[in-house]
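Pasting a structure here, questions to come.
Of the protein chains in this complex, one is absent; all others appear in place.
Moving on to subunit A:
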Amino acid sequence: MIQFSDNKLKEVEKIVARYPEGRQKSALIPVLHLAQQEFGGWLDVPVMDYVASILKLSPIEVYEVATFYSMFNLKPVGRYMFEVCQTGPCMVRGADDIVSYIGQKLGIKPGQTTEDGMFTLKAVECLGACGYAPMMQMGKHYKEHLTPQRVDEIIEECRKSAATNN
């Protein structure tokens, strides 16, 4: 059963209240973010339908938005997602090498998830961290000035944190 907790529903109410009355559609993107976090890191169709129902939208209004923005995952993703920037300024500073290093280390290609469901690797476009390249987004935060050694540390940290939080 897909259902926000009471706390999350209060959060939804707060989000909707930022916009004028009758304009609750404006809350769609923030609420989709919330739903993605809450329901396993991606937006399955029943999740989108649920969001449509609480914002009183038709499901298609939700699908068309969810499919437009790159941060909404329409397929399951790993527990940790490495989104490595590959655009010009990062490329100049060796982003390609970082993508292949991570791929090699985890045995996956960009767009794939490790078999244990732990890591997803994505090559993405400019994240606005050009001066701190090469870099990647990992959840809420950026990991910058990446080197193979730094990548090893990050993977290790993820594994440790997953082990303690299980």
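General remarks:
Everything that follows uses one rule, which is that a residue touches a chain if its C-beta (ideal position, glycine included) is under 8 Å from a C-beta of that chain, and two chains touch if they have at least 3 such contacts; residues count from 1.
As a working rule, contacts and distances are computed from a predicted model.
Within the choices "Nitrite reductase small subunit NirD", "NADH-quinone oxidoreductase subunit F", "tRNA N6-adenosine threonylcarbamoyltransferase" or "Anti-sigma factor antagonist", the name that UniProt assigns to the complex's undisplayed chain is "NADH-quinone oxidoreductase subunit F". Contact with the chain not shown here comes from a single listed residue; of A:12, A:27 or A:146, that residue is A:27.
In the full complex, subunit A makes contact with the omitted chain through residues 18-20, 23, 25-30, 32-33, 61, 64-65, 68-72, 86-89, 91-93, 125-133, 137, 139-142.
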